[in-house]
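Notes follow the structure.
Omission of a single protein chain aside, the complex is shown with its protein chains in their original locations.
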Amino acid sequence: MAAIALPNTFSGTRSVFRVCPVTTFKVDLAAERLIIVNAVTAIVALLLGGIYALLIGLTRWPDVHLLSAPWFYRLLTAHGMNMLVFWMVFFEVAGLYFGGNALLNARLVGVKLAWVAYALMLGGAILVNVIIMMGRADVMFSAYPPLKADPLFYVGYILFAVGAILACCIFLATLVMAKVEGRYEGSMPLAVFGLLTAAIIALFTLLSGAVALIPTLLWSLGIGNVDPGAYRVTFWGFGHSAQQVNLSAMIAIWYTLATLTVGAKPVNEKLSRFAFFLYILFINLGSMHHLLTDPGLGTAAKFFNTSYAMYLAVLGSLIHAFSIPAAIETAMRKKGYNKGLFGWLLNAPWKEPGFSALMFSLFIFGFIGGPTGVVLGAGQLSLLAHNTWRITGHFHATVVGGTTLAFMGFAYYVLPLVFRRPLFAKKIAQWQPWVYGIGLIILSISMTLAGTLGAPRRHWDVTFSNVTIPVQVQPLMNLMLTFSGIGAVIAATGGAMFIIVAVGSLLFSPKRDPKALSPLEA
Amino acid sequence: MDNKHSGPETPGTVVLTFLLLLWIGFLYFGNWITLSQAWGIR
Amino acid sequence: MAIYPPERIWWKPLGREERLWVTVAALWCFFMFFMLIGWYFLGAQNLPTRAQRITTAQYKSLADQFVEANKVGEENGVPIVHPQPGTDIYLVAKQWQWTPILELENNKTYTLHVSSLDVQHGLSIQPINLNLQIFPGYDYMITITPNKAGNYSLWCNEFCSIGHHLMTGKIVVK
Partner (left out) sequence: MKSSTGLSSANRNLVYSWLLYAISAAGIAGTMAFMVAMTRTPGVRLLPSARAFHVILVGHVTFALTIWLLAFISTVWMYIGVQTGLPMSRKAGWVGLAISLAGAAIISIPILLFQGEDVMTDYVPLLDTPLFFVGFVTFLGGIGITAANYLVAVVRRRAGTSPGPTLSITEYGMACAAVAALTALVALAVAALRLGIGANGRVPAEYYQAMFWGMGHSFQYVSVSTMVVVWFAVVGVFLGEPKINERFAKVLFSLFALFPLATPLPYFLYDAITVPTRKAWGISLDSGLSLPVMLLGPMLIVWAWRARSTRNVAWLKSMPWSEPRVMTFAFSVALFAFGLSIHPAARQGTLQTPAHYHSVVVGGVTLAFMGLAYHLLAKVDRQLIWRKLAAIQPYFFALGIMLLVAGLLGAGTLGAPRKTYDAAVTGAAWLQPMVIMGVGAGIAALGGAAFVAIMLKSLLHRTPTPAVAAKRPALVGVGGD
């Protein structure tokens, strides 16, 4: 390994770098270690969440109905926390260190603080998981008061958020220092710009979470009171905006994957950066759609936040929806795939897991997750969908089919680079995005349709077998629930395939310098 | 490619994105129609 | 190359197709926006926004008075009430029941009050699939005008602790 030590401008200390033989990036070894631990922790959270997902999916499949009611609600809480918070944020932190350091040839600022951030996040994550499993926090990811959890649950949540805030600050400091020390020329790469967007959104997201959760912690300890409406406003400033962090990170990764797999170049940097900028300004207002059917908020507030402002963020997404495929098309046409309208698409490297993950992610997010979100965010339409399984269908298409799948595709490139090992079981990697993507398409569409027929979310028994006042259920709902169960099983298989490849690469692949970026050639 | 603007020809993408718009419109209006059949609520 | 710094001058004018797309997309977004406002004036279904703070004890006594005054029967221990059209009617959300069972008259307007006595609940009226979030401490006032006779099922769609799936109710429109 070629290692070089570069002096730091201000502190006089030296950071040790290695030069990646493939990309010629200089990688700060301290940052690399943090990338590895954060990514591995993220994958462990994904594994836990995935196991819970399978059990939950098999419970909502009416003919299987695997879990008992307490276990169902408990694992649903754990599933939400592990997937929406721990897997995403740990992976994003790994992504921030990768973008801020490897892509900019920069050193990591505050290595010790970065480890403190990791320790806080890990401690928080473990605490939350343990408390949930002790059955003391059956309150779901959203933890609406006055439904009360053990104080330690909120403590874990807050610890994690503080750690994540710290990691974002370290990333920002790293960017500043990279500029000051002149580690790169001109403007930062688009991918890093996207990650910067994500980090900025993350900062006010996490602060909003702190505003929601600290009074709640005090209330759970018997100090003061929490207004359910005010909690929801602040909580969703965290809960939904956190998904916008995922969105920004995902789009940064889309651009990256397009570059890595077909050599695509952003069609117009200005337009793409403008679209990211729209996110910073407007997308946090999307979280308002959770509150549309709440009592206590006026018409004006509901309309301002869900219509004009939110649609500006939608405009940002529509711009990306054009510029990413356009970049791919341009690159493919330049390579000579000029036949007909879609010759470039048919001849694309579909066997590359990075590319198929990118395309499935684009499709599931673009055609299922995004449009359903636009519909759900529209004021009056929220009446039709609030808290039904349509919501669940929507965010499984965005966060899982979109973000998680993009992260998986990204992992196929980053893991060989940072582990310095070739990818394990490439055949499995090749098929993984297909299995996972198809499972999620089935899952999210059937969830949405079941919700359209009235299926409530977070509900153990949609057949309503033991209720005092009997209710009528639309017969087609049962079929949709069954389809969603099948989709969940297929998706869980795809998730397991990813875990096998990722963990296998770390454990079973021989360590060596990768010869090429492509996981199929490495 | 000239340097004045970044205008490559991407007919496939144009078709795909306009399909996307149609699809969003279909979902959006489909839901408004459903809503108009429900009770009066204010 | 999204992972490398861009060439020095990257702020170029948009291409023809990009300009077209951005214009169409922006127009579309504004159209969706105007749709919301238009519907506020045209449509019969809008987000209810009237609410007032109330303690759970106050709300319970209001609802009890309402049930006592209008009770016409009982089903499985849950009272059935038949209020006068045009009046204020009360629905109580609690772990784990919607009570009472409301008998309403078709095409008549009522002011429906809903509030929770304990934690947050979600009012889901089926099969028309109208859904509202219900808080404790807030008296949510909803003007409703049923337009079709029949049995409507209520269930809870906000997680309200372990018996969540047992929480149902009923509205009968005659």
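Per-chain residue numbering starts at 1, and chain names A, B and C are given in the order in which the chains are listed.
We take it that a residue touches a chain if its C-beta (ideal position, glycine included) is under 8 Å from a C-beta of that chain, and two chains touch if they have at least 3 such contacts.
Given the structure is predicted, the values throughout are model-derived calculations rather than measurements.
Here the chain not displayed is in touch, across the complete complex, with A. Considering the full assembly, A:Leu507 is the residue among A:Leu281, A:Leu476 or A:Leu507 that touches the omitted chain. Touching the chain that is not shown, out of A:Met134, A:Leu221, A:Leu281 or A:Leu346: A:Met134 (per the contact rule at the top). Against the chain not shown here, chain A presents residues 55, 64-72, 74, 130, 133-135, 503, 507-508.
Everything that follows uses one rule, which is that only the chains that are shown with their structure count from here on.
Rounded to whole angstrom units, the spacing between the C-alpha centres of chain A and chain C is 29. Work out the mean CA point of chain A and of chain B, and you get 24 Å between them. In chain C, the positions touching at least two other chains are 12, 14-15, 17-18, 21, 25, 28, 32, 35, 39, 43, 45-46, 48, 129-130.
Across the assembly, chain B contributes 6, 8-10, 13, 17, 24, 28, 32, 34-35, 38, 41 as residues in contact with two or more other chains.
The touching residues of chain C, when paired with chain B in their complex, are 12-18, 20-21, 24-25, 28, 32, 35, 39, 43-46, 48, 109, 125, 128-130, 142-148. By the touch rule above, chain C contacts chain A in their complex via residues 1-8, 10-12, 14-15, 17-18, 21-22, 25-26, 28-30, 32-33, 35-37, 39-40, 43, 45-49, 51, 75-78, 97-98, 101, 118-120, 122, 124, 126-127, 129-140, 151, 153-170. Put simply, chain A touches chain B in their complex at residues 267-268, 318, 321-322, 325-326, 329-330, 333, 341-342, 344-345, 366-367, 371-372, 374-375, 378, 380-381, 383-384.
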